[in-house]
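Dropping the structure in here first, questions after.
Yeah, one chain of the complex is gone here, protein chain that is, but the others are all in their spots.
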Amino acid sequence: MAEATAAAESAGAPATEGRVPLRVTGVAKRFGSTEALRDCSFELRAGEVHAILGENGSGKSTLVKILAGVHRPDEGVLELDGVEQNRIRSPRASIRAGIVTVFQEVLVVGQRSLLDNVWLGADGLVRKHRSQAEKRQRARAVLDRLLEEVPDLNEPVKNLPLSLRQACCVARALLWEPKILVLDESTSALDVATRDNLFTILNELRAGGRSVVFISHRMDEIEEIGDRVTVLRSGVSVATLDRGAATARELVELMTGREHLVTERREHDARERVRDQIVLRTRGVRVRPGAAPIDVEIRAGELVGLAGLEGHGQDRFLRILGGVAAPEEGEVVCTTRGEAVITSARDAVRQGVTYVPRDRRTESVFESRSVLDNFGLPTQDRDRRAGIIVSRKTERRFREYVDMLHIVFGRGRNLITTLSGGNQQKVITARWLAANPAVLLLNDPTRGVDIGAKHDIYRVLVDVARSGVAVVMLSTEVDEHVELMDRVLVFREGELAAEIPRGEATRRRLVANFFGERHDG
Amino acid sequence: MTSVSANRAVLAAQDLQRRFPLLQLVALVALFVWGIVGLPAFATRPSIDSMLVLASFLGIAAVGQTIVILIGGIDLSIPNVITAGNLLTTLLGGKHWSFGEIVAAILGGAVVVGAANGFLAHHFRVPALIITLGSGSVVVGAVLAGTHASVYGSVPGWFTHFVSPASTVAGLHIPQVVLLWIVITLVVGVVMHLTGIGRRLYATGANERAAELSLVKTELVWVGAFAASAVFAATAGILLGAWSGTGEQAIGDPYLFLTIAAVIVGGTSLIGARGDYWRTVLGSLILIVLTTNLVGHSYSEATQQIILGLIILAAVGTYGRDRALRDRV
Partner (left out) sequence: MASQSLTLPFVGAAWRDRILDGLRDNTYVFALVLTVALIIANTAVLPAFASWSQVPSELGTLAPFALAAMASTPAILSGGGGIDLSIAPLMGLVNIILVTGLLSHGLGNPAIAVPLLLLLGGVIGAVNGVLVGILRYPPVIATLAVYFVLGGIDLRLAPDPVSTNPNWTNQLASTLWHVPGTIFTVGVVLLLWFFFRRTAYYGALFAVGDDDVAAFASGVNASVVRIVAYTLGGVLAAVAGIALTGTIQSADVTVWPFYVLIALAAVALGGTALTGGRGGFLGPALGATCVYLIQNLLSALGIDVFYVQVAFGAVLLVAVVGGAFLGRTAQRPRGAG
């Protein structure tokens, strides 16, 4: 209900004061079967920092790419200063129109110098618009403002640490002196000092009547810098609020919707489900050099959540558990069948530890292969008869998971890409369930997946845990931890910051731990 | 609205083409009909038999190119391995090695060369193009130097008969080498589509990182694929030795780009492990039937090449183009 009123407010609010440098109305974009953005509207005023807030997969990045000229919307209108735009067909055109974007990915050309990267795209193909001396001087001026210490401008960017590379992208955008600056999660890789400097610069831009579209996961940043917030949920802009008009808690509710994620909570279920037997243990595992070692024990039948802000080590920790990444120090011991140290992914699977990767497209899905092939690859030896893989056997094995996970698909021999994102994820989950794991590691399995598919995956995870499998799952959605997990491990700066048991895990406490704030009730 | 349904029809056609090389089949039949109509002796037995024999040389040489392209590589050493196989067959035959020994020696050597190609390209992440260019040069140079480019030698009479268009199999009028090609096609088809080896091959080509995470030893796949490529090229070389009767220094040269053309015209894409060997079989037949037609109509070799180039452009235009930059941001 709350979001309905809020949406009504935003729709009704007249653009009273000043110019509207950018108005987005009813923008939608689909990729194949995925609706990335369904109905997004908001307006950006002159001299404001406008935050866009939404879960993973809510369409933020698609919105950014439309603003940046990477994609063209299927429906809807972009207006710049009241003039409808249909010429923004490339990033170059977008930049010319005064919109400059800093993308989530750190987009630098590694072999080129810092100076070249800061000025990337600024020259034409024929003529250089500025002298080398001027470039050098202005680059230094901008970098001086952003960084405590400016590295050699001739240094190839590939030799710089991530934070500096991201700063290079920000500096590149600032040098365009944009009317509208779009920052897509651009602060996540910056170190604290640089981020503070950036905020000072943003304040100046705002004072100078320029506008900023600011996208961040971090509620504290949005509270610090955002004038207004537009909340996106499942590709729809559900509300635009002024600063301070909603508490963090209310914003989270707007982002996630109010319904409970897990349909039936099994409060008492955990006691009988979680067994005494320890299946996986880490001994002095360091995720980063210099970080405190992590010792964790995971029991059969347990649901363990890994949480934290993006890039705080939980991802790496999960990969270490699965033998996919090596720890800086320490070891992972699997105790399903005696004691065995896991040193490789192959090792891990042999011990019954399977890892479901995060990024479907680059790490899981074989786009040119069929549904059945995608399901059966790691376990195909079971379908062999005299060396020949009998696809009927694969199909029979798959059938079990189709029912369990409610996988919707045409035929097993259809391409996996004919399935929706959620169903693709279910096939990948089935792939690894079929390996009969004792420990199932999942890296954000519900990322970009619709709510129905999410429920199916939750239900199966609980069922699997009940049968004695330990489930360790990294999730970027706080609610999943609150409602699903027996125990949540919160990571901060490469260290295990807190271990929160079920019952004590509230949204507030988790989020507080993300930011390293003390829990004060 | 009409554009939507038209779009859907295009999608359905693309889906059909993905499963089944319809365009290629139609093209082959059309070319064949053109031959029958336009050339008096085209559909006679000797003509068809010699087309089949020529197609089987190309087809066998292109097995490896198909496999290697499916995993995202390319093999430029094929012509050199063919030449080496050809020279060694006639030379060693002239030195009274037994046929079995000759074949074993040549194929054994081919395995080593191919495996080295695959290993170097994968392990050091050097484009296969350059590795196979270098290794091919070494192989053919070594064989030419070792044999002093001797083109003298001989092959057993039965073997010459084996590749002759006039040969028969159990009384049937099928050239024996064509039967060999059919057997190879069936075996390769079964291995690629129905065994774990084939699945691993396709998985490696489709998404190497995902394959590695699914416990496929992708380096082994590369080594095996290039080894297979060299073995089939050497086989083609041995067969060509029987065909020519003597060694020829340049016998492999046309196969450098012809094998790639057969794979592409057949409909296997250079991107993302889309395609299979059946298509290359069709591609080989199309190229040979087309060439026979053009020769029959006394088009010069020059015109043949120009037409081949245009056909490649048309074929790749309908499928197998790269993803747009905007989809990769």
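For this structure, a couple of remarks:
So that you can tell them apart, the chains are marked A and B in the order they are listed, and the count of residues begins at 1 in each.
Keep in mind that, in the parts below, a residue touches a chain if its C-beta (ideal position, glycine included) is under 8 Å from a C-beta of that chain, and two chains touch if they have at least 3 such contacts.
The structure presented is a predicted model; accordingly, all values stated were derived computationally and were not measured.
Check B:A211, B:A225, B:I238 or B:I251 against the missing chain and you find that the one touching it is B:A211.
Where chain B meets the missing chain, the touching residues are 74, 76, 120, 124-127, 129-131, 133-142, 144-145, 148-149, 208-209, 211-213, 218, 257, 260-261, 264, 270-271, 300-310, 312-313, 316-317, 320-326, 328-329.
If you put the missing chain back, the residues of chain A touching it would be 68, 70, 90-92, 94-95, 101, 103, 107-112, 116, 120-129, 158, 172, 324-326, 344-345.
Rule of thumb we're sticking to: only the chains that are shown with their structure count from here on.
Centre-to-centre separation of chain A and chain B, using mean CA positions: 45 Å.
Residues of chain A touching chain B in their complex: 65, 70-71, 90, 103, 105, 107, 324, 345-346, 349, 355, 357, 362-369, 373, 376-378, 380-381, 384, 387-389, 415, 431. Only residues 18, 190, 194-196, 199-200, 202-203, 205-207, 209-216, 272-274, 326, 329 of chain B touch chain A when the two sit together in their complex.
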